[in-house]
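Every protein chain but one is kept in place in this view of the complex.
Read from first to last, the chains carry the letters A, B and C; within each, the first residue is number 1.
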Amino acid sequence: MARPPRSLGCTLDYQASGPSTFVFAVRPSEDPPARQKILRESLTLSTGEPGEEWRSVDGIRWLRVLAPAGPVRLHYEAEVQGEPVVHDPAGITEIPVQQVPQEALHFLLPSRYCESDRLTGFAQAQFGGMAQGHSRVAAVCDYIYQRTAYQRGSTDVRTTALDVLTDAAGVCRDFAHLGIALTRALGIPARFLAAYAPHLQPPDFHAIFEALLMGPEGPCWYVFDATRQTALDGVARIAVGQDASQVAFCSIWGNAQATGMQVRCDPEPGAAKEWTTAAVSVSVA
Amino acid sequence: MARPPRSLGCTLDYQASGPSTFVFAVRPSEDPPARQKILRESLTLSTGEPGEEWRSVDGIRWLRVLAPAGPVRLHYEAEVQGEPVVHDPAGITEIPVQQVPQEALHFLLPSRYCESDRLTGFAQAQFGGMAQGHSRVAAVCDYIYQRTAYQRGSTDVRTTALDVLTDAAGVCRDFAHLGIALTRALGIPARFLAAYAPHLQPPDFHAIFEALLMGPEGPCWYVFDATRQTALDGVARIAVGQDASQVAFCSIWGNAQATGMQVRCDPEPGAAKEWTTAAVSVSVA
Amino acid sequence: MARPPRSLGCTLDYQASGPSTFVFAVRPSEDPPARQKILRESLTLSTGEPGEEWRSVDGIRWLRVLAPAGPVRLHYEAEVQGEPVVHDPAGITEIPVQQVPQEALHFLLPSRYCESDRLTGFAQAQFGGMAQGHSRVAAVCDYIYQRTAYQRGSTDVRTTALDVLTDAAGVCRDFAHLGIALTRALGIPARFLAAYAPHLQPPDFHAIFEALLMGPEGPCWYVFDATRQTALDGVARIAVGQDASQVAFCSIWGNAQATGMQVRCDPEPGAAKEWTTAAVSVSVA
Partner (left out) sequence: MARPPRSLGCTLDYQASGPSTFVFAVRPSEDPPARQKILRESLTLSTGEPGEEWRSVDGIRWLRVLAPAGPVRLHYEAEVQGEPVVHDPAGITEIPVQQVPQEALHFLLPSRYCESDRLTGFAQAQFGGMAQGHSRVAAVCDYIYQRTAYQRGSTDVRTTALDVLTDAAGVCRDFAHLGIALTRALGIPARFLAAYAPHLQPPDFHAIFEALLMGPEGPCWYVFDATRQTALDGVARIAVGQDASQVAFCSIWGNAQATGMQVRCDPEPGAAKEWTTAAVSVSVA
């Protein structure tokens, strides 16, 4: 389902007090594995050097830069055309573990921020008796949405899914971590998805998650957003991984501090702004 | 409400490989602050020495013994007459913090096993909207009872209330810890109560908890048992404290291992075996 | 050892958006159990009402106030004369558990912020082989001092001793929590001490800790400061407890925010500013 293209981008500023290595993941993924096309894009680095770029197995487009002391600015802009597929949630089922595709099995495992092994009891008590399918993962998201305060500053880089459950507060990455952990604890592969997303106030990178379910044409990664802050069919996928630890938009080794960040993602012309309960996929399984 | 007396007691065996200090809390509390009378009792120690006994502010009867290497046996038996009060839960309200008796204020604070400070968000999301009163603490217990598996060996001495919530499994002390933590997180003083209790299978010491609420005659500590394994009006109170860390029936410094434990608590003649929803108090506030 | 009196005090400001209960502990303890005299003092509350004051078993002077919506200011000032005792560390030994005074036994137990039970292995590996005595607790403090960064903002109200060890960063209460946890893990009673202290930059309440050891006249609580930021014989004791959870200078129930805090503690005229390795006690055991 090709959509009208829309503009997106970011400007990231840092101040390095010594030579520092930056690893960025800010370019949207390309088709495949993402269901989206990059119509045009430009990335500039204030350091003047091109950096080292590569693509990893899930389509993440990495950029590594060694910057000297001083200010560092990355500016990126692109025109991206989404081609999400939208399915009727009613017919989507869960996949028995013996049929989960080999390359997706590790998304059943616990990870740094998503201790699904420690939430198995809770997840089974809360969601174990529900009908299986897309609706069960949606119920996980409803549960999180209804009781978790979206609250800037309430969490930090060490906040894990367990904390989000007990604090009942967090930001988008925290909502995603809890969603992932509970979903994995139900035996469903789930992964973190970093994206550009429209309608966020204030604009920012967004974090949602994908669960692998059986769609009409086979196993399919469907997106879920327990924050309900964006239109799922309007997000532009950047990176997927086990959790935020693996897909930061910027990791720094050395001595540098973020000094500014601007993120932009126009909505698709004519697209609905509303949060939706449809089953949307932006990744090819 | 005086009850027919019943027998209770315990036999505790240890093997010390060197001189070890034991601190026991196995004698039931006396009236006051416990609503029970010790009609007769006897405590014998295999070491032949009397040990050092004292009573702390909440009525706990401590015994400290320095034992040489070798076997150590404590044998205790008593006839105890309970005098619990039983109130109609309907009229029992919560106490505003400014009216909580001074000496109970610290039972609003978090403790080693009951991290109420970290469960405030969860408790408010789950129970914050409910009508206040005895029924709200009962709702906390119902919640725990319905989703937590009573499972020997599922937890250990480092298991805290947070773990019990996420594992959805535990033994009596774990149920009590989660109940205490959630109750404190609602702004209600709560404390751990170690007791002899009838009907346990297998027989053992029991752990329940008390919440301070406003009863018909003033502030009153009511007992709650999220395990539903005993008759609340049939328990014989041994000790109260912030959590299990403070009221172990036996703490050991030195090098000694438990080698056997037998606990006995006859039901009161003619008493109902059933778990009850009545508001029962066994402590004087 | 009577010292010249010195002035101290605090001004605490809050903004309540609804009726809120404040529990303060800002008045220094009196003799006994503190080794200090209050020569004069005055406490004023902007709410105009006296509040409810009482003293708990360890000499803490509590004040509870129910304030309406609006600004709340507490202003306290006093002239306090310290009478610390100072002993030669060389002759101070550890107390076998069977000889620890009954009322101090619970300071061997783990608490919310001082998980001594979980640090036993570490403490024994690091300090188990050392000679026992005051010097061993001093070695715990040296260890903490040498590897822990004093860093405002590095920790928060959920930071425990375990975190301080692994983060190697914290503020005074964190240093105290790690010191307490490691000391208890060695079988030595230890407790948190909140105090006015001179020389702090910026001025603030200070948190140090006390360990119970055998001094020349019997069991004695000696103070330790792993931050090395004050003169131990110049502190004015406010409150002791298992950890910071029990002796906050202000706890609030309701909806109020701190808007300002000023703390003042003049040094004693003629007193040394330097951190000292002497064995100082400010509490009567």
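Basically, a residue touches a chain if its C-beta (ideal position, glycine included) is under 8 Å from a C-beta of that chain, and two chains touch if they have at least 3 such contacts.
All values reported here derive from a predicted model rather than from experimental measurement.
Enquirer: If I'm reading the header right, one chain is hidden. Which shown chains does it touch across the whole complex?
Expert: Hidden chain contacts in the full assembly come out as A, C.
Enquirer: Specify the residue from the set A:Q98, A:Q146 or A:Q201 that touches the hidden chain.
Expert: Spelled out, the listed residue whose C-beta touches the missing chain is A:Q98.
Enquirer: Write down which of C:K37, C:H75 or C:R118 is the residue touching the left-out chain.
Expert: C:R118
Enquirer: Which is it among A:P33, A:G70 or A:G187 that touches the chain not included here?
Expert: Selected residue, touching the omitted chain: A:G187.
Enquirer: For review purposes, identify every residue of chain A that touches the missing chain, sorted by number.
Expert: Counting only chain A, the missing chain is touched by 21, 23, 52, 54, 56-57, 62, 64, 66, 96-98, 102-103, 105-106, 108-112, 115, 117-118, 157-158, 187, 245-246, 253-254.
Enquirer: Of the residues in chain C, which ones touch the absent chain?
Expert: Given the touch definition above, chain C has residues 118-122, 124-126, 147-149, 162-163, 165-169 touching the missing chain.
Here is the rule we go by: only the chains that are shown with their structure count from here on.
Enquirer: In degrees and to the nearest 5, what turn takes the CA positions of chain B onto those of chain C?
Expert: The C-alpha superposition of chain B onto chain C needs 180 degrees.
Enquirer: When all chain pairs are ranked by how many C-beta pairs they have in contact, which pair ranks first?
Expert: More C-beta pairs are in contact between B-C than between any other chains.
Enquirer: Centroid of chain A to centroid of chain C, CA atoms only: how many Å?
Expert: 45
Enquirer: Once you find the CA centre of chain A and the CA centre of chain B, what distance in Å lies between them?
Expert: Taking the mean C-alpha position of each chain, the two centres sit 46 Å apart.
Enquirer: Give me the residue numbers in chain A that touch at least two other chains, ranges are fine.
Expert: Residues of chain A touching two or more partner chains: there are none.
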